[in-house]
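I'd like to ask some things about the structure below.
For this view, one protein chain was removed and the others were kept in their places.
== subunit A ==
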Amino acid sequence: MLEIKNLHAKVEGKAILKGVDLTINDGEVHVLMGPNGSGKSTLSNVLVGNPKYEVTEGSISFNGKDLLAMKPEDRAHEGIFMSFQAPTEIPGVSMTNFMRAAVNAKRTYFGQEPMSASDFLKLLREKRKLVGLDAHFMGRGVNEGFSGGERKRNEIFQMAVLEPTFSILDETDSGLDVDALRIVAEGFNQLRTEKTSAMVITHYQRMLDYLKPDFVHVLVNGRVVRSGSAQLGYDIEEKGFEWIIEEAEKQ
């Protein structure tokens, strides 16, 4: 599904990614760990085409297509979704209008008619239940006046509506209490299929418990220095990153 080769990228003139190689197949969940500043969020932002991030070398292929040549909105239509670490407030644009624009843009991209009002409202209702988001949020501005937990739930709600094939969860668990984390993780798990994949950035063991990832990768100084099974995540939880960094420096 996703093939990242020798990816170099910088933000505000500073080189952050220094040769990332990563392959993610259909149905797999990959967890990305690493110390602060190692490039996890940069990698996520490059994948979704954030214009603040500049790719200087390397390639990304998504289902055989050159991802880096695509506009952010087209990447979304092709099936890429990112749950933002700090979802933006958009005062004055109601959640309903926002989602309608998103849903219909995707349909237009694939040559389909816009969704009827009744079908659309039904879809919202159904997906809201998944993450326990109350109906009144739909009339509010996007993330306007949402608590931290509500914002994260809102991200998973949007993911449920847009049905991406590849999702990036950028510290979706941060700032959540135990119950909120469970709702978000269970919501995410319900959306998983054999055809959908995900890249999850997290610092917490609890997330590993819920997601049961297929692979864990450790990013240090802009490169993947170690990959392993879910067990690697638990080892890091226990021992920290130091030993991995030391081993990486030896090689």
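The rule we apply is simple: a contact is a pair of C-beta atoms (placed from the backbone, for glycine too) under 8 Å apart; a residue touches a chain by one contact, two chains touch by 3 or more; residues count from 1.
Rule of thumb we're sticking to: contacts and distances are computed from a predicted model.
Undergrad: Looking at UniProt, which of "FeS assembly protein SufD", "ABC transporter permease", "GntR family transcriptional regulator" or "NADH-quinone oxidoreductase subunit" names the chain we cannot see?
TA: The correct option from "FeS assembly protein SufD", "ABC transporter permease", "GntR family transcriptional regulator" or "NADH-quinone oxidoreductase subunit" is "FeS assembly protein SufD", the UniProt name of the unshown chain.
Undergrad: So one chain is hidden, and I want to know which residue out of A:15, A:55 or A:93 touches that hidden chain in the complete assembly.
TA: Considering the complete complex, A:93 is the one touching the chain left out.
Undergrad: In the complete assembly, which of A:22, A:46, A:60 or A:76 touches the absent chain?
TA: Selected residue, touching the omitted chain: A:76.
Undergrad: Touching the missing chain, which residues of subunit A?
TA: Contact residues on subunit A toward the absent chain are 48-52, 71-73, 76-77, 81-82, 84, 87-93, 97-98, 101-102, 105-106, 109, 141-142, 158, 162.
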